[in-house]
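With one protein chain withheld, the remaining protein chains of the complex are depicted in position.
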Amino acid sequence: MKIILLFISLITIGFSLPASAAQHDDYPVSPPPFSEGIFPCSNCHAGLEVNAKKRELKDEHTAIKLRHAEQERWCLDCHSARNRDKLKLADGEAVNFTESYRLCGQCHGNIYRDWKAGIHGKRIGFFKGGKRTYFLCVNCHNPHDPKFKPIKPEPPPIRPEATHGRQ
Amino acid sequence: MEAWRFFKKTVNMVFFGTRGYYLWCAFLLTIIGVAITFYIDQLDAGLIVTNMRDQVSWGLYIGNFTYLVGVAAAAVLLVIPAYIYHFDPIKEIVVLGELLAASAIIMALMFVLADLGRPDRFWHIIPFIGTLSFPKSLLAWDVIVLNGYLVLNTLVPIYILVKSYFGKEPNKKFVIPLVLLSIPLAVGIHTVTAFLYNGLAARPFWNASILAPRFLASAFCSGPALAIIIFQILRKTAGMKIKNEALFKISELIAYSMFINLFLLGAELFKEYYTGTIHLAPMEYLYQGLHGHNSLVPWIWSAMFMNITAFVIFLIPKTRENLITLNIGSLFIIVGVWIEKGLGLIVPGFIPDPLGEIYEYMPNITEIFVSLGIWAFGLLIFTLFMRIAIPIQRGDFIHSKYAKATIRRQYERIKP
Partner (left out) sequence: MEDSKSHTRRDFIRILSMGALAGLSMGSLACTRDAVEEFLQKGFQEMTEEEKKQVIRRLEAKYLKKYGKAFHISTQPADTGVLWGYGLDLSRCIGCRRCVYACVKENNLSRTNPQLHWIRVIRLKKGSLINLENSEHYYNPETVPEPGFMYMPVQCQQCENPPCVRVCPVKATWKEPDGIVVVDYNWCIGCRYCIAACPYKGRVFNWAEPNIPSAELNTEVHYLGNRPRMKNVVEKCTFCIQRTKQGRYPACLEICPTGARKFGNLLDPNSEIRYLIENKRVFRLKEDLNTEPKFYYFFSA
């Protein structure tokens, strides 16, 4: 009896695990904008000790200035400490860099909803009859310093007064 | 043989005359010549040679067109007293009034042609041959009624003149219905032209119900005022018999029209200034200047001064019946209404533009000369009409069967 119950529960868990894992949708996204040679991170981090203390990094990654809720968290709140080739959700689940939108979507739920529907951010290519491409959040927003910098505008139109006479 | 005689005498009247006549024609032909060179430039380089741009896409040409349709419509004012009130002194100038209307319509149509970007595609607008968008487009209506009015205003005078040439009275049963038809048609052409501007929600300056009545009121001032001046000139140069009473009667009617014109203007000013919505902007631009742009302000205030002064002159019988003040008043009205209806109506309609931009339009030399050229052409056509029509009306140019042996000396200015 006990063996049958164990068997049934194992099968149930076996079926439900993939189901819970598949609760998110997959989106055809462009690749993550890694800097040259930075990925896979485990190339360096596999042999390094994990230092979970919140601090300013002095040895490596010094170019990264965190300006993204830096009072509330730091690197290892998003990057998985155990496996640097993956990111970490709030419940501890590890996600690939190609699914980083799931991480951003935890806090930015409204925007995540809009992004999934296709109305947040850039879309290029075909909207019908061809390949649609979603951009990852990080294709436009730097995850460490996401605020857009002001850019130089294109020139204004020529004033009609300036077009009088022969040119 | 009679046709050859007619042709020979017509050529004589047109090409030969007094020194004043030669000077006048030479003057007009010079202006026309210069205008043609400017127009060729416009055809070649495109409308960029004018000062019109996307922000103000209609300018001097359409302003003149609007004014001239009004002048043409006002020929009716001369017709109504003659045929409805049987006011005899006016009868003799009705034909000439209708020929004035015809010349004005020809000028108006030429202004539209000058303003068109692609006059080479003019045939697109001909009904059945092209695709005239009747009845949706008010411009299509305008094409039909303006050409219809032109046909009427050449048909009736030509019929009457031909009858006079053959020494016969015109058949009243044929003429009177056509003349009566021209009354609603005259109101029609100017109403349709007003509706052209009126029906545009994008231009709140024009989208006021008062526009069509204002057009008619100002037309019935400017047309007869022009007629008053022209007929005095014809009286002097062509020996036409026009009694002063006829001129005074016309000027009295002008007084009433100008009153209505000023009253309607006052109503417009009250509505915009008192309510003070965003739609006040074009009117403010015209009368005060907007955000530092005020090039039309001196023009409109001169027009206001001229119109009000003329109104007073025409209202008071003493000044109305004095030829000097009458002529000053008439000139004031001709210029004042031109400013008010030409520049002062078309340009502020575009300022500010639908996205709030202000582009101050003032016509440049190309537009001014092409416009002067068209005016000169219209005056030349009218002069030639008069050269032939007046002798026929006087009875001097008549079928050889009826020709008198001697020509009356005192009317020898035009020798057929």
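All chains are identified by letter, namely A and B, in their written order; residue positions are counted from 1 within each chain.
The definition used in the following text is that a contact is a pair of C-beta atoms (placed from the backbone, for glycine too) under 8 Å apart; a residue touches a chain by one contact, two chains touch by 3 or more.
Only a predicted model underlies this, so the values are computations on that prediction, with no experimental measurement involved.
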Among B:Leu23, B:Ala202, B:Ile233 or B:Leu323, which one is in touch with the chain left out? B:Ala202
By the document's definition of touch, the residue of B:Arg118, B:Lys173, B:Lys318 or B:Lys401 touching the omitted chain is B:Arg118
In the full complex, which residues of subunit A touch the absent chain? 114, 117-130, 140, 148-159, 163, 167
Even though one chain is hidden, which residues of subunit B still touch it in the full complex? 45-48, 52-55, 57-58, 112, 115-122, 124-125, 130-133, 136-140, 143, 196, 199-203, 278, 281, 349-350, 352-357
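One rule holds in what follows: only the chains that are shown with their structure count from here on.
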Under the stated contact criterion, what part of subunit B meets subunit A in this complex? 48, 51, 53-55, 359-360, 364
Write out the stretch or stretches of subunit A touching subunit B in their complex. 160-161, 163-164
